[in-house]
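Of the protein chains in this complex, one is absent; all others appear in place.
Then we have chain A:
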Amino acid sequence: MDIAIQAEGLRKRYGGKQAKDALNGVDLSVPAGTIFGLLGPNGAGKTTIVRILATLLSADSGEAGVAGFDVRRQPKEVRRRIGLTGQYAAVDERLTGRENLRLIGTLYHLGRSATRVRADELLEQLDLTDAADRPVKTYSGGMRRRLDLAASLIAEPPVLFLDEPTTGLDLTSRLTLWEVIRGQVRGGATVLLTTQYLEEADQLADRIAVLNNGGVIAEGTPDELKDRVGDDRLRVTAASAKDVIELTKVLSRFSGDEPLVDEERRTVSVSMTEGVRGIATVATELAEAGIPVADFQLSRPSMDEVFLSLTGDAPQPVAEGAVA
């Protein structure tokens, strides 16, 4: 499979007072036609990676290639093939939405008529047609972000860099953006996405790299990352508070671990190694013990649990109100 984005040993140190490594040797490899998620706390180096790959910033050392061209030696070739949506909506406030898209299209050298057609298409697709001829300064935050995404899509670049594209967006706008991003990938584009929203990475990304303090600390598919954190967990909620102790006793028989009890929510959880077979047994036991159950679910560790356990500064799985 073609590799669309490749980085080896990227290092970057910003000058200034708090000189510390922004990146300390990052390797990435993103196959063409996939979505790659970069996940990490603020200051982990996500934006630095995006800026280096998008030719805005040069790395102190290391190699990076995008769409088959070297970021350092062939920046113009790279720029012809990328679209960038940064953390801040980089659109011109005094121009209208349509003028913004036409300007960017012209600067991608799409040609006059192609630019016009494509601009109208994107305005339609991102639900901006009604506002197209209003100056951007009258737009809401969500509209700006959508216009910003439209600007990075106008040349239909084979590689897209999306740096926290949905931060601060409401749910509807976020879903619209997700759909547009998926559409691009169906059309063959490769996407490098950074996000603070773990669910977003989980939903969109084929592979995820977790970044902390300028280095990749874990990489894999969302499922692989979840497997690293631990087994599936069974969460059972008792119908009434008086049954919680009995419920805990029953569940403790099915797991090597100590069950985690959340008294307030009347929920007890244990790790389940046996999967679906285990569930059937537990359900039968609970019925025999005469414990009414309000909720019963088997779930994978959430991305939040993955993230917190990897970046370290957080409790282990099933944190809230755990009484061991």
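The rule we apply is simple: a residue touches a chain if its C-beta (ideal position, glycine included) is under 8 Å from a C-beta of that chain, and two chains touch if they have at least 3 such contacts; residues count from 1.
Note that contacts and distances are computed from a predicted model.
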Complex member absent from the view - protein name from UniProt, among "Fluoride-specific ion channel FluC", "Choline dehydrogenase", "Phenylacetate-CoA oxygenase subunit PaaA" or "Transport permease protein": "Transport permease protein"
Contact with the hidden chain (one of A:Leu57, A:Ala114 or A:Val293): A:Leu57
Residue among A:Leu10, A:Ile104, A:Ala238 or A:Leu251 that touches the chain left out of view: A:Ile104
Option from A:Ala7, A:Ala67 or A:Ala151 whose C-beta touches the chain left out: A:Ala151
Residues of chain A (touch criterion as defined above) contacting the omitted chain: 14-16, 51, 54-58, 76, 79-80, 82, 84, 86, 88-95, 99, 103-104, 106-109, 135, 151
